[in-house]
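Would you mind keeping the following structure in view while I ask a few things?
All protein chains but one are shown in place.
Moving on, here comes subunit A:
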Amino acid sequence: MAENRVALITGAGRGIGAKIALTLASENIDIAVVDYGEESAAAETMSALAAAGVKAKYYRCDVSDFTATKAVVDAVVKEFGKIDILVNNAGITADNLILRMEEADWDRVLNINLKGCFNMIKHVTPYMMRKRYGRIVSISSVVGLMGNAGQANYAASKAGIVGLTKTVAKEFGARNITANAVAPGFIKTAMTDALTEEQKKEMYKLIPLGCLGETDDIANAVKFLTSDAARYITGVVLKVDGGMYI
């Protein structure tokens, strides 16, 4: 039997990250769950991963902390022996119009969403290089491609991920390391569930496919980009947005 691949996924404790973890686990990929929250908040995800029959371990870490991310990457390699796949999914929002946006909110969002990706890539790539194999997928957003009033910090961080991804693709291509981004549109979450029917209708008008995406849609895109079927794909931004931004 072939050896399982190993994926390190940030923000995998819950939400889209957890769905990505479970989807990759269904492909017999061992999972290092990295999240900022208490391990108890990820209990459901960890037991689902155990039920899927793969090796899974939880690591608590703030991805914006350069030193802490190095320690986590080293610990994951020590425990799992390697890292084949990195999924940069951790992200936050702190929305406001620029006129009202605090400097601290700009810094916090850029540090977690963008610097967090850099930190993980910086520490994971030396290991991938020596193995001559790596699959890196970072979660961007259509907002990073089209802009969005009230989300200057978030949109800038997600656009930054696109530039970072393309650069990583160029720097590490010779080592069989691919780097791609997935740009979700509106995805059904607790936040969109809270919207009124009227608000939802307005939102649907912006989406040619006329409905919200599911977390599965994002996880399946990540599954594809980390699979052998995508071996010749690097430096792309795969929009998963129902056609919202064309």
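Here, a contact is a pair of C-beta atoms (placed from the backbone, for glycine too) under 8 Å apart; a residue touches a chain by one contact, two chains touch by 3 or more; residues count from 1.
The rule is short, and it goes like this: contacts and distances are computed from a predicted model.
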Hidden subunit of the complex - UniProt protein name among "Ectoine/hydroxyectoine ABC transporter permease subunit EhuD", "Acyl carrier protein", "Mg-protoporphyrin IX chelatase" or "Aspartyl/glutamyl-tRNA(Asn/Gln) amidotransferase subunit B": "Acyl carrier protein"
Per the touch definition above, residue among A:129, A:146 or A:237 touching the missing chain: A:129
Hidden-chain contact residue, picked from the options A:106, A:172 or A:186: A:172
Touching residues on subunit A - with respect to the absent chain: 126, 129-130, 132, 171-172, 174-175
